[in-house]
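The other protein chains are all here in position, but one chain of the complex has been omitted.
Right after this comes subunit A.
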Amino acid sequence: MSKFLTQSAEYMPLLLKGLWLTIAVTILALCLATVLGLVWALLRTSGIRALAAPTRVLVEFVRGIPILVILFYIYFVMPEIGIDLTAFQAGVIGLALTYSCYIGETFRAGIEAVDKGQVEAAKSIGMKRPLMMRRVVLPQAFRIVLPPYANNVVMLLKDSSQVSVISVAELTMQGKMLASSTFNNMTVFTLVALLYLCLTIPLNFVMRRVEIAMGKAP
């Protein structure tokens, strides 16, 4: 046990560096994915075929491709068409693109779950679509969407480990490098797992509290 502790103390600085990168990748990708997801959802529920159909195709495409392949594609293929990205940038973009499609579907379901009577009431006082979305539909969809969205956030956090394949030195990558240089697989990967739990458990807790608070609000 004391050996575990001394080794931990030794490995922690590197792992914490990885942890920070994990947090950075996750937050950046999440912000981007949320904005894009909202755009996809609004396009798909716009009732305008020319907007809804291509969005649908995009979403179906991205959801049908493994994240790893998307990451490879962005990191290795983009430079061939003249877009040079750092591994970090490619990782954020790849995660954001993938998750924008998951989150977009979540948002779309939420928007569609808002009672049709609400839409009619909004129309009946003369609201045009953008105002109706902003004042009536989205605030109600937001509540419906919160639990599945929280789930997406946790999944994204865990999937951020995938960017290690394009050599972003986040937590999983740091762990792998440490393990192969020290041969202390047990200690290293236990620490890595614990560090992930340090993020996901509080995140789940916070999300649940928010949900409860929202459920109580009118």
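By our rule, a residue touches a chain if its C-beta (ideal position, glycine included) is under 8 Å from a C-beta of that chain, and two chains touch if they have at least 3 such contacts; residues count from 1.
Simple rule for what comes next: contacts and distances are computed from a predicted model.
A.B. asks: Have a look at "Twin-arginine translocation pathway signal protein", "Glutamine ABC transporter ATP-binding protein", "Nitrogenase molybdenum-iron protein beta chain" or "Carbon-monoxide dehydrogenase small subunit" and point out the UniProt protein name belonging to the hidden chain.
C.D. replies: Hidden chain, UniProt protein name: "Glutamine ABC transporter ATP-binding protein".
A.B. asks: Thinking of the whole complex, not just what is shown, which of A:1, A:50 or A:125 touches the missing chain?
C.D. replies: A:125
A.B. asks: Which candidate, A:63, A:135 or A:208, sits in contact with the chain we can't see?
C.D. replies: Within the whole complex, the residue contacting the unshown chain is A:135.
A.B. asks: I need the residue numbers on subunit A that touch the omitted chain, in ascending order.
C.D. replies: With respect to the unshown chain, the touching residues of subunit A are 115, 117-118, 120-128, 131, 135-136, 139-140, 143, 218.
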